[in-house]
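Removed: one protein chain of the complex. Kept in place: all other protein chains.
For reference, chains read A, B and C in written order, and residue numbers begin at 1 within each chain.
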């Protein structure tokens, strides 16, 4: 059994506490926004300079001056505020955001994150805000598939891809299970119906 | 012959170029503002967070939220802008102000400035923005008496008072003469009617 | 509905612990959160480290905290004022410690505290008494002093208007140290003259976004 991407986004949304300030990384993590209960009054930050971001803009609401970090048109909520990128990254780096949800190529059992560079010799390096997001929020959660298309585990003993941040991730959400990572190593928080043996087989890790 | 304080302020005002951004230190330098020709469009900065400061406020114009660095009520000109003290001192430290006019206890021939601390053992140290102003503007001018009440020169070979900034002053305006100071030593820019011998006697410096 | 607005000054300063480092906004009286300081006095916390531009005027605000013996250390740029007699007497009697920091460096250290910067090199103070004992470095031919961030356990902020989300705007030169201090404390408490409805404050003109503010009180 496993959750599809949308169900996983819903699960993450459900784990975000009332009133939290949250940054959702480019890609799959943006799906989490669609599942946030408005009654929970979660405030979304986008690092290009807006706190209080609303849903994607469509039709006449599209405004070229109002985009998210993925450069997609978005909207603003009442009570929003705009600021420069120096102020926006000061907000991130200064530890003011509660949670940041990011995609990843690999996460290590001690919480190292690799999500900016495949390490391929001909790749053009492009980091954007990835390294700032990795180390800025009070909690950094990763949303990813547990394995690559080739079946290799993305939750690893030690990242083989270039790191984005060291010992920065605390939780890893995959369709197969939810993991805690960090100084104490890896622990399964929720098997999502998988057995521990299945997860051990998929990851090659000692899990408990 | 010598200029009184008001005439000296007028002389300084006359030396400030068209369109300059200027910070006038607490005390005598604030007199310079009274002599600035509005046609010259000089913009005044006050380091507590305002660019485009107007004259002192009186009567109904007094607003407790609108003060200068000396905590006196002032006014704002059209086109003014308010900012935080971090931004205000970034403006200063970053070299954006053209001229800063400061008072001084002593200035050395190479441009060292002493204007924050008498060095007296029982003095309570209080620096305020003095050290930031000393090193921030493109040109730092000092407005002071040439000698103390006891007749000691305040333009000196080497400051005996604790320094505010090192090699930061470029010009010294006194009622007896105007001096250039800096890496090349001291030079009289304008004798204001004094003779060089009079100035040598007053300062004890080799002057030319 | 979520709100950061608390009713009353006592609730605003609730829980401030003895020994806290308290960042207090204001330059002279402009933007100094007098009512919050009075409430802190009432609340009773002592052994405080106060970070502010000045060290109190006459018998109000920070001077009242000092007079009541609640302050262990003052970190400021300009303690000595015409009416700073409360501080002056305590200082001369050795009853309060003082760290003098150049005003721009104070502002920048607090900003660094809120921005997650580990320290920075500034030319201000190089070659002076205030750089003694500090790391220095020559960069591109100019002398710089290494300065560390300042963070507070608490910040007391004097703002003009604020909403229930904690968004703040200031008025004229009362902005001064308040925006940086709001970012640099674990618990940020803002007094405002007027409560605004959510959406009333122009998002382009909000100076302190609500994320930096924990409690808002009309006072």
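By our rule, a contact is a pair of C-beta atoms (placed from the backbone, for glycine too) under 8 Å apart; a residue touches a chain by one contact, two chains touch by 3 or more.
Bear in mind that the values here come from a model prediction, so they are computed numbers and not experimental data.
A.B. asks: Out of all the chains shown, which come into contact with the hidden one?
C.D. replies: Checking the complete complex, the chain left out touches A, B, C.
A.B. asks: Given the contact definition stated above, which residue among A:30, A:46, A:106 or A:174 touches the chain not shown here?
C.D. replies: A:46
A.B. asks: Looking at the full complex, which residue from A:163, A:188 or A:202 touches the chain that isn't shown here?
C.D. replies: A:163
A.B. asks: Which of C:169, C:185, C:198 or C:213 sits in contact with the chain that's absent?
C.D. replies: Of the candidates C:169, C:185, C:198 or C:213, C:169 is in touch with the missing chain.
A.B. asks: Give the residue, chosen from B:52, B:70, B:103 or B:125, that touches the chain omitted from the document.
C.D. replies: B:52
A.B. asks: On subunit B, what residues meet the omitted chain?
C.D. replies: Missing-chain contacts on subunit B: residues 18-19, 21, 41, 43, 45, 51-52, 76, 78-83, 90-97, 136.
A.B. asks: What residue numbers in subunit C mark contact with the hidden partner chain?
C.D. replies: Considering the whole complex, subunit C reaches the absent chain at 108, 112, 115-123, 137, 139-140, 142, 144, 148, 169-172, 202, 204-205, 207.
A.B. asks: Which parts of subunit A face the unshown chain closely enough to count as touching?
C.D. replies: Interface residues of subunit A facing the absent chain: 46-50, 63-68, 71, 76, 82-86, 88-90, 92-93, 117, 122, 124-132, 135-136, 162-166.
Rule of thumb we're sticking to: only the chains that are shown with their structure count from here on.
A.B. asks: By that same contact rule, can you tell me which chains touch subunit B and subunit C alike?
C.D. replies: Touches both subunit B and subunit C: nothing.
A.B. asks: Distance from the CA centroid of subunit B to that of subunit C, rounded to the nearest Å?
C.D. replies: 28
A.B. asks: For subunit A and subunit B, let me know how many angstrom lie between their CA-based centres, rounded off.
C.D. replies: Going by mean C-alpha positions, subunit A sits 53 Å from subunit B.
A.B. asks: How many Å are there between the centre of subunit A and the centre of subunit C, using C-alpha atoms for each centre?
C.D. replies: A distance of 34 Å separates the two centres.
A.B. asks: Which subunit A residues reach two or more other chains?
C.D. replies: Touching at least two other chains: none.
A.B. asks: Mark out which residues of subunit C touch at least two other chains, giving numbers and ranges.
C.D. replies: 111
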